[in-house]
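Provided herewith is a single structure, encoded as structure tokens, for subsequent inquiry.
Presenting subunit A:
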Amino acid sequence: EGKYDVGASDTEIKMGHFNPYSGPVSAWGTVGKLQSAFWKKINEEGGINGRKINFISYDDAYSPPKAVEQSRRLVESDQVLGLFNPMGTASNLAIQKYMNGMKVPQIFVSSGAIAFGNPSVYPWTMGWLNYASEGRVYARYLLEQKPDAKVALFYQNDDFGKGFVNGFREALGDKAKTMIVGEASYEISEPTIDSQIVTLKATGADVLFNMSSPKFAAQAIRKLADLNWKPMHFLTSSSAQIGSTLGPAGLENSVGIISTNYYKDSTDPRWKDDPAMQNWNAFMDKYYPEGDKTDTTNVYAYLVSETIAQVLKQAGDDLTRENVMRQAANLQQFSTPLLLPGVTISTSATDYFPIEQLQLIQFNGHTWDFIGGVIDGSAE
Partner candidate 1 sequence: MTIERTTALVFLICALAVPAMISGFVTFQLTMLLIYAIAIMGLNLLTGFNGQFSLGHSAFYAIGAYTAAILMDQFGIGYIWTLPAAGLVCFAVGFLFGFPALRLEGTYLALATFGLAVATPQILKLTPLEHWTGGVQGVFVMKPNAPFGLPLTSDQWLYYLTLAAFVLLYVLAKNLVTSRTGRALLAIRENPIAAQSMGINVSLYKTLTFGVSAAYTGIAGALGAIVIQFVAPDSFGFMLSVTFLVGVVVGGIAWLPGAIIGAAFILFVPNFAEDISKGLSGAVYGIIMILLIYVMPSGAGGIVSSALRVLRSR
Partner candidate 2 sequence: MTSPVASIRDVAMRFGGILALDGVSFDIGPEQIVGLIGPNGAGKTTLFNCLSRLYTPTSGDILLHGRSLLGRPAYSIAALGIGRTFQNLALFPKLSVADNIKVGGHAEIAGDFISDALRLPRARAGARELDRRVGAIVDELELGALAQRLVGDLPFGTQKRVELARALATNPSLLLLDEPAAGLNHEEVDELGGVIRRIRDGRRISILLVEHHMGLVMSLSDHVVALNFGRKIAEGTPLKVQADEAVAAAYLGGTAQ
Partner candidate 3 sequence: MTALLSVKGLTASYGDGQVLSGVDFEVQRGGVTVLLGANGAGKTTTLRALCGMVRRSGDIVLDGAPIQNLSTEGVVRLGVAHVPDGRGTFAQLTVDENLQLGSITRRDRRGIGEDVERCFTYFPVLKERRGQQAGTLSGGEQQMLAVARALMLRPKLMLLDEPSFGLAPMIVKQIFAIFRTLSESTSVSMLIVEQNAALALELADHAYLLETGRVVFSGRPDDIRNDPTLRRSYLGY
């Protein structure tokens, strides 16, 4: 006999979710669509511990007021067990107080902001990864390899870009002042970022830390080639996809780019025969045929769904909100084949960021080479 809170019963678990299906960042909508497909598959395979998943996903149009509305609808009207992988920094910040006040899990927030891994204040909110850890990984690598580097920072002027900058600066410590010689940011509404790259080149930097989203990353890579500027080039993992960034920018222009990753790039030829990737491809064909297989967001969404499934499995028949939260904070070296070799997912009552292990990688013209082993990016 199970223990239940609202949203769960002997036969069903109701999961809430939101992300932008409309508006300027509706590209992320594929996460929700993939997850719907994923839970359909799980249900066809018998559900989790015999319970069917009822996955309810709404559009927040990337607008915090809308996110508040949708979350309240999910919690109060649809009566879900919790929110799983809701998307967007501002949207999640906007609902964080509410979720904690209601004591409803807000798990695996799809954002890299540091605010979502603060269990002592917000025990009901758990993040996924944080930009700062990734920034720290690059900084540590740089201090090791090129301590006298002159670094130019290029970032998106929002929480995403600034999150990286903060982690990076923090890990450089005192040397940040001398090492960072130039900074330029852009707004997503800007059509091109040529001007910023020209300015950064003029600073004489020999390292470029590129914290931009795929479109601007591709533009930057090409502008670098046009300008014949060849700094050591760090590119954040979310943009370091062969299919959606390096390909359009020109693979020949992308040689040498250093990034990190924790899961397999579906467009990387290296994984063509990998069973996990083949499995994923089969899933895409069967359950989400309209989805774009070159969009690695779909790998990410799959991976998150698997992790959620793991949490629910661990919860067993005790489907109270408290237990779900407890299990989410009790992932021990959970691993799925879509993760890069050596990367595992761990959480604890004090560690609310499941993904902190990252693999440094470098592009060789057609695939990613691993540089060294997996690095842990958590703060010291």
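A word on the picks: all candidates are chains of the complex that A comes from, given by their letters.
Note that a residue touches a chain if its C-beta (ideal position, glycine included) is under 8 Å from a C-beta of that chain, and two chains touch if they have at least 3 such contacts; residues count from 1.
For clarity, every value in this text was computed on a predicted model and none was experimentally measured.
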Touching subunit A in this complex, from the list 1, 2 or 3, is candidate 1
Could you pull out which subunit A residues touch candidate 1 in their complex? 21-24, 26, 29, 32-33, 57-59, 61-66, 68-69, 72-73, 75-77, 89-90, 93-94, 97-98, 113, 115, 157-159, 162, 187, 189, 290
